[in-house]
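Every protein chain except one is present and positioned as in the full complex.
Moving on to chain A:
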Amino acid sequence: MIERKNMFSLENEKELDIAWCPGCGNFGILNILKKALEEMEEITPNNFVLVSGIGQAAKIPHYFKNNAFNGLHGRTLPVAFAIKATNPDLYVVAESGDGDMYGEGGNHFIHNMRRNINITNIVHDNRVYGLTKGQASPTSQQGMVTPVQVNGVILNPFNPIAVAIANGATFVARAFVGDMQNTKEIIKKAIRHNGYALIDLFQPCVTFNKINTYAWFNEHTYKLREDYDPSDKMQALQIAFQEDKIPLGIIYEEKGKPTFEEQLTIYKQNKDPLFKRSIDLNKLESFINSMR
(Lines give C-alpha, C1' and ligand atoms only; values in the text may rest on other atoms or scores of the structure.)
Protein backbone atom coordinates (compact mmCIF):
# COMPACT_ATOMS: atom_id res chain seq x y z
CA MET A 1 0.00 0.00 0.00
CA ILE A 2 2.88 2.37 0.81
CA GLU A 3 4.16 1.83 -2.72
CA ARG A 4 0.80 2.61 -4.21
CA LYS A 5 0.48 5.86 -2.38
CA ASN A 6 0.95 8.81 -4.64
CA MET A 7 1.44 6.65 -7.66
CA PHE A 8 -0.95 8.93 -9.56
CA SER A 9 0.84 12.07 -8.39
CA LEU A 10 3.38 13.86 -10.50
CA GLU A 11 6.86 14.11 -9.01
CA ASN A 12 6.90 17.88 -9.24
CA GLU A 13 3.36 18.28 -7.99
CA LYS A 14 4.26 21.05 -5.52
CA GLU A 15 5.64 23.27 -8.27
CA LEU A 16 2.87 22.56 -10.74
CA ASP A 17 1.35 25.65 -12.21
CA ILE A 18 -2.27 24.60 -11.83
CA ALA A 19 -4.57 26.77 -13.90
CA TRP A 20 -7.50 26.85 -11.47
CA CYS A 21 -8.53 29.78 -9.26
CA PRO A 22 -7.76 29.43 -5.56
CA GLY A 23 -10.73 27.83 -3.87
CA CYS A 24 -12.07 26.22 -7.00
CA GLY A 25 -13.96 22.98 -6.52
CA ASN A 26 -11.78 21.27 -9.10
CA PHE A 27 -8.93 20.95 -6.58
CA GLY A 28 -11.12 18.83 -4.36
CA ILE A 29 -12.10 16.57 -7.23
CA LEU A 30 -8.46 16.13 -8.19
CA ASN A 31 -7.59 15.02 -4.67
CA ILE A 32 -10.60 12.78 -4.25
CA LEU A 33 -10.01 11.05 -7.54
CA LYS A 34 -6.34 10.45 -6.73
CA LYS A 35 -7.30 8.97 -3.37
CA ALA A 36 -9.97 6.78 -4.90
CA LEU A 37 -7.53 5.43 -7.49
CA GLU A 38 -4.84 4.84 -4.91
CA GLU A 39 -7.28 2.74 -2.96
CA MET A 40 -8.15 0.58 -5.93
CA GLU A 41 -5.65 -2.26 -6.16
CA GLU A 42 -6.64 -3.17 -9.67
CA ILE A 43 -5.78 0.24 -11.09
CA THR A 44 -2.31 1.51 -12.01
CA PRO A 45 -1.32 4.60 -13.97
CA ASN A 46 -0.59 2.26 -16.88
CA ASN A 47 -3.88 0.45 -17.22
CA PHE A 48 -5.86 3.60 -16.58
CA VAL A 49 -6.75 6.33 -19.08
CA LEU A 50 -8.24 9.66 -18.17
CA VAL A 51 -10.08 11.26 -21.07
CA SER A 52 -11.28 14.83 -21.05
CA GLY A 53 -12.46 17.58 -23.35
CA ILE A 54 -11.94 21.31 -23.01
CA GLY A 55 -12.72 23.62 -20.14
CA GLN A 56 -11.35 24.23 -16.67
CA ALA A 57 -12.48 20.83 -15.46
CA ALA A 58 -11.03 19.21 -18.55
CA LYS A 59 -7.51 20.20 -17.55
CA ILE A 60 -7.56 17.63 -14.78
CA PRO A 61 -5.49 14.96 -16.61
CA HIS A 62 -2.52 17.32 -16.67
CA TYR A 63 -2.24 17.22 -12.90
CA PHE A 64 -2.16 13.45 -12.78
CA LYS A 65 0.39 10.77 -13.47
CA ASN A 66 -1.36 8.38 -15.82
CA ASN A 67 -2.29 7.87 -19.45
CA ALA A 68 -4.36 10.76 -20.67
CA PHE A 69 -6.23 11.96 -23.70
CA ASN A 70 -7.20 15.62 -23.48
CA GLY A 71 -9.22 16.09 -26.66
CA LEU A 72 -11.81 18.51 -28.00
CA HIS A 73 -14.60 20.43 -26.36
CA GLY A 74 -17.60 18.13 -26.05
CA ARG A 75 -15.90 15.08 -27.56
CA THR A 76 -14.76 13.33 -24.41
CA LEU A 77 -17.23 10.47 -24.64
CA PRO A 78 -16.60 9.28 -28.23
CA VAL A 79 -12.88 9.09 -27.49
CA ALA A 80 -13.40 7.33 -24.17
CA PHE A 81 -15.83 4.91 -25.80
CA ALA A 82 -13.43 3.95 -28.58
CA ILE A 83 -10.47 3.50 -26.23
CA LYS A 84 -12.47 1.08 -24.11
CA ALA A 85 -14.05 -0.66 -27.10
CA THR A 86 -10.71 -1.29 -28.81
CA ASN A 87 -8.91 -2.20 -25.59
CA PRO A 88 -11.26 -3.52 -22.91
CA ASP A 89 -8.30 -4.18 -20.58
CA LEU A 90 -8.07 -0.47 -19.83
CA TYR A 91 -9.94 1.38 -17.12
CA VAL A 92 -11.37 4.48 -18.72
CA VAL A 93 -12.68 7.54 -16.96
CA ALA A 94 -14.18 10.37 -19.00
CA GLU A 95 -14.11 13.59 -17.09
CA SER A 96 -15.10 17.15 -18.02
CA GLY A 97 -17.36 20.06 -17.26
CA ASP A 98 -21.13 20.34 -17.59
CA GLY A 99 -20.77 22.50 -20.71
CA ASP A 100 -18.55 19.90 -22.29
CA MET A 101 -20.71 16.86 -21.48
CA TYR A 102 -24.24 18.23 -21.56
CA GLY A 103 -23.88 21.20 -23.92
CA GLU A 104 -21.41 20.73 -26.75
CA GLY A 105 -21.34 16.98 -26.15
CA GLY A 106 -25.07 16.49 -25.57
CA ASN A 107 -25.58 14.12 -28.47
CA HIS A 108 -22.71 11.91 -27.35
CA PHE A 109 -23.98 12.01 -23.77
CA ILE A 110 -27.32 10.60 -24.84
CA HIS A 111 -25.98 7.93 -27.16
CA ASN A 112 -23.09 6.65 -25.11
CA MET A 113 -25.50 5.76 -22.35
CA ARG A 114 -27.35 3.61 -24.82
CA ARG A 115 -24.09 1.81 -25.59
CA ASN A 116 -23.55 0.88 -21.93
CA ILE A 117 -19.82 0.77 -22.54
CA ASN A 118 -17.95 0.06 -19.32
CA ILE A 119 -16.56 3.52 -18.60
CA THR A 120 -17.04 6.05 -15.83
CA ASN A 121 -18.20 9.54 -16.71
CA ILE A 122 -17.51 12.19 -14.10
CA VAL A 123 -19.04 15.56 -14.83
CA HIS A 124 -17.71 18.54 -12.90
CA ASP A 125 -21.02 20.32 -12.56
CA ASN A 126 -20.42 23.95 -11.59
CA ARG A 127 -23.54 25.16 -13.39
CA VAL A 128 -21.56 27.67 -15.39
CA TYR A 129 -18.94 27.91 -18.16
CA GLY A 130 -15.70 28.56 -16.36
CA LEU A 131 -13.00 28.76 -19.00
CA THR A 132 -14.95 31.10 -21.25
CA LYS A 133 -15.73 33.39 -18.33
CA GLY A 134 -19.07 32.76 -16.82
CA GLN A 135 -21.72 32.21 -19.47
CA ALA A 136 -24.69 29.98 -18.65
CA SER A 137 -24.25 26.22 -18.88
CA PRO A 138 -27.03 23.69 -19.50
CA THR A 139 -27.40 23.21 -15.75
CA SER A 140 -27.47 26.92 -14.83
CA GLN A 141 -30.36 27.91 -12.67
CA GLN A 142 -33.14 29.95 -14.25
CA GLY A 143 -32.75 33.62 -13.50
CA MET A 144 -28.95 33.47 -13.11
CA VAL A 145 -27.47 36.63 -14.61
CA THR A 146 -24.32 36.19 -16.69
CA PRO A 147 -22.31 38.26 -19.17
CA VAL A 148 -24.45 36.77 -21.95
CA GLN A 149 -27.72 36.03 -20.20
CA VAL A 150 -27.87 39.65 -19.02
CA ASN A 151 -31.49 39.47 -17.98
CA GLY A 152 -31.15 36.10 -16.40
CA VAL A 153 -31.25 32.55 -17.79
CA ILE A 154 -34.59 31.74 -19.41
CA LEU A 155 -33.94 28.13 -20.41
CA ASN A 156 -35.10 25.26 -18.29
CA PRO A 157 -32.08 23.57 -16.66
CA PHE A 158 -30.92 20.24 -18.04
CA ASN A 159 -31.55 17.36 -15.68
CA PRO A 160 -28.69 14.91 -16.25
CA ILE A 161 -29.89 12.46 -13.63
CA ALA A 162 -33.40 12.11 -15.02
CA VAL A 163 -32.11 11.96 -18.58
CA ALA A 164 -29.59 9.28 -17.67
CA ILE A 165 -32.09 7.10 -15.87
CA ALA A 166 -34.66 7.47 -18.61
CA ASN A 167 -32.03 6.74 -21.22
CA GLY A 168 -30.93 3.40 -19.80
CA ALA A 169 -27.76 4.39 -17.95
CA THR A 170 -26.92 1.58 -15.53
CA PHE A 171 -25.25 3.64 -12.81
CA VAL A 172 -26.37 7.17 -12.02
CA ALA A 173 -25.02 9.10 -9.08
CA ARG A 174 -24.79 12.59 -7.73
CA ALA A 175 -21.99 13.84 -5.55
CA PHE A 176 -20.67 17.06 -4.05
CA VAL A 177 -16.99 17.79 -3.73
CA GLY A 178 -17.55 19.23 -0.25
CA ASP A 179 -18.58 15.75 0.84
CA MET A 180 -15.19 14.11 0.27
CA GLN A 181 -15.61 10.69 1.87
CA ASN A 182 -18.93 9.94 0.25
CA THR A 183 -17.76 11.19 -3.15
CA LYS A 184 -14.66 9.00 -3.04
CA GLU A 185 -16.75 5.92 -2.34
CA ILE A 186 -19.15 6.78 -5.15
CA ILE A 187 -16.23 7.14 -7.57
CA LYS A 188 -14.84 3.75 -6.57
CA LYS A 189 -18.21 2.10 -6.98
CA ALA A 190 -18.73 3.79 -10.31
CA ILE A 191 -15.41 2.56 -11.65
CA ARG A 192 -16.15 -0.95 -10.39
CA HIS A 193 -19.64 -0.89 -11.87
CA ASN A 194 -19.76 -3.04 -14.98
CA GLY A 195 -21.27 -0.64 -17.50
CA TYR A 196 -21.63 3.06 -18.13
CA ALA A 197 -21.56 5.05 -14.89
CA LEU A 198 -22.44 8.72 -14.59
CA ILE A 199 -21.47 10.86 -11.64
CA ASP A 200 -22.80 14.38 -11.76
CA LEU A 201 -20.34 15.97 -9.35
CA PHE A 202 -21.15 19.38 -7.90
CA GLN A 203 -18.13 21.65 -7.93
CA PRO A 204 -18.45 25.29 -6.94
CA CYS A 205 -16.98 27.77 -9.36
CA VAL A 206 -15.91 30.45 -6.92
CA THR A 207 -15.22 32.98 -9.63
CA PHE A 208 -18.24 32.93 -11.91
CA ASN A 209 -21.07 31.25 -10.05
CA LYS A 210 -22.11 33.36 -7.10
CA ILE A 211 -25.32 31.42 -6.57
CA ASN A 212 -24.22 27.80 -6.26
CA THR A 213 -21.53 28.29 -3.64
CA TYR A 214 -20.14 25.75 -1.13
CA ALA A 215 -22.67 27.04 1.36
CA TRP A 216 -25.49 26.77 -1.16
CA PHE A 217 -24.63 23.16 -2.00
CA ASN A 218 -24.32 22.30 1.71
CA GLU A 219 -27.73 23.75 2.33
CA HIS A 220 -29.45 22.28 -0.71
CA THR A 221 -28.16 18.72 -0.68
CA TYR A 222 -28.69 15.71 1.56
CA LYS A 223 -27.33 12.18 1.62
CA LEU A 224 -29.56 9.33 0.54
CA ARG A 225 -30.43 7.07 3.45
CA GLU A 226 -28.37 3.92 4.03
CA ASP A 227 -31.35 1.73 3.23
CA TYR A 228 -32.15 3.50 -0.03
CA ASP A 229 -32.63 0.93 -2.81
CA PRO A 230 -31.02 2.20 -6.04
CA SER A 231 -32.44 -0.64 -8.14
CA ASP A 232 -35.96 0.84 -8.08
CA LYS A 233 -36.12 2.78 -11.32
CA MET A 234 -39.39 4.60 -10.69
CA GLN A 235 -38.31 5.76 -7.28
CA ALA A 236 -34.97 6.84 -8.76
CA LEU A 237 -36.75 8.89 -11.38
CA GLN A 238 -38.86 10.58 -8.76
CA ILE A 239 -35.76 11.47 -6.79
CA ALA A 240 -34.14 12.81 -9.93
CA PHE A 241 -36.75 15.54 -10.03
CA GLN A 242 -36.21 16.75 -6.45
CA GLU A 243 -35.02 20.32 -6.63
CA ASP A 244 -35.35 22.01 -3.27
CA LYS A 245 -33.18 19.37 -1.58
CA ILE A 246 -30.89 17.49 -3.97
CA PRO A 247 -29.98 13.93 -3.00
CA LEU A 248 -26.35 12.79 -3.02
CA GLY A 249 -25.42 9.17 -3.58
CA ILE A 250 -26.07 6.39 -6.03
CA ILE A 251 -29.54 7.23 -7.26
CA TYR A 252 -29.92 4.39 -9.71
CA GLU A 253 -28.00 1.20 -10.30
CA GLU A 254 -28.87 -1.66 -12.58
CA LYS A 255 -26.70 -4.76 -12.30
CA GLY A 256 -26.16 -7.50 -14.81
CA LYS A 257 -27.02 -5.63 -17.99
CA PRO A 258 -24.50 -6.70 -20.64
CA THR A 259 -22.01 -4.04 -21.61
CA PHE A 260 -21.26 -2.98 -25.18
CA GLU A 261 -17.97 -4.80 -25.30
CA GLU A 262 -19.40 -7.97 -23.79
CA GLN A 263 -21.80 -8.15 -26.70
CA LEU A 264 -19.18 -7.80 -29.41
CA THR A 265 -18.43 -10.97 -31.31
CA ILE A 266 -14.80 -9.92 -31.69
CA TYR A 267 -14.22 -10.55 -28.00
CA LYS A 268 -16.27 -13.73 -27.67
CA GLN A 269 -13.42 -16.15 -28.45
CA ASN A 270 -10.45 -13.88 -28.23
CA LYS A 271 -10.05 -11.40 -25.38
CA ASP A 272 -7.00 -9.67 -26.85
CA PRO A 273 -7.25 -5.92 -27.37
CA LEU A 274 -7.20 -4.94 -31.02
CA PHE A 275 -3.63 -3.65 -30.97
CA LYS A 276 -2.42 -7.21 -30.44
CA ARG A 277 -4.23 -8.56 -33.50
CA SER A 278 -3.30 -8.72 -37.16
CA ILE A 279 -5.18 -9.67 -40.25
CA ASP A 280 -4.44 -13.15 -41.56
CA LEU A 281 -3.51 -12.37 -45.15
CA ASN A 282 -3.90 -15.99 -46.24
CA LYS A 283 -7.40 -16.04 -44.90
CA LEU A 284 -8.08 -12.77 -46.67
CA GLU A 285 -6.73 -14.20 -49.89
CA SER A 286 -9.05 -17.18 -49.77
CA PHE A 287 -11.91 -14.90 -48.82
CA ILE A 288 -11.26 -12.75 -51.87
CA ASN A 289 -10.98 -15.83 -54.03
CA SER A 290 -14.32 -17.05 -52.79
CA MET A 291 -15.87 -13.95 -54.34
CA ARG A 292 -14.93 -15.04 -57.87
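The rule is simple: a residue touches a chain if its C-beta (ideal position, glycine included) is under 8 Å from a C-beta of that chain, and two chains touch if they have at least 3 such contacts; residues count from 1.
Simple rule for what comes next: contacts and distances are computed from a predicted model.
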{"item": "Listed names \"Beta-oxoacyl-ACP reductase\", \"2-oxoacid:ferredoxin oxidoreductase subunit alpha\", \"Prokaryotic ubiquitin-like protein Pup\" or \"Molybdenum transport system permease\", matching UniProt entry of the absent chain", "value": "\"2-oxoacid:ferredoxin oxidoreductase subunit alpha\""}
{"item": "Option from A:L155, A:I211 or A:L284 whose C-beta touches the chain left out", "value": "A:L284"}
{"item": "Absent chain, residues of chain A that touch it", "value": "45-47, 49, 51, 54, 59, 61-62, 65-72, 75, 77-83, 85-87, 89-90, 107-108, 110-111, 264-266, 270, 273-275, 277-279, 281, 283-285, 287-288, 291-292"}
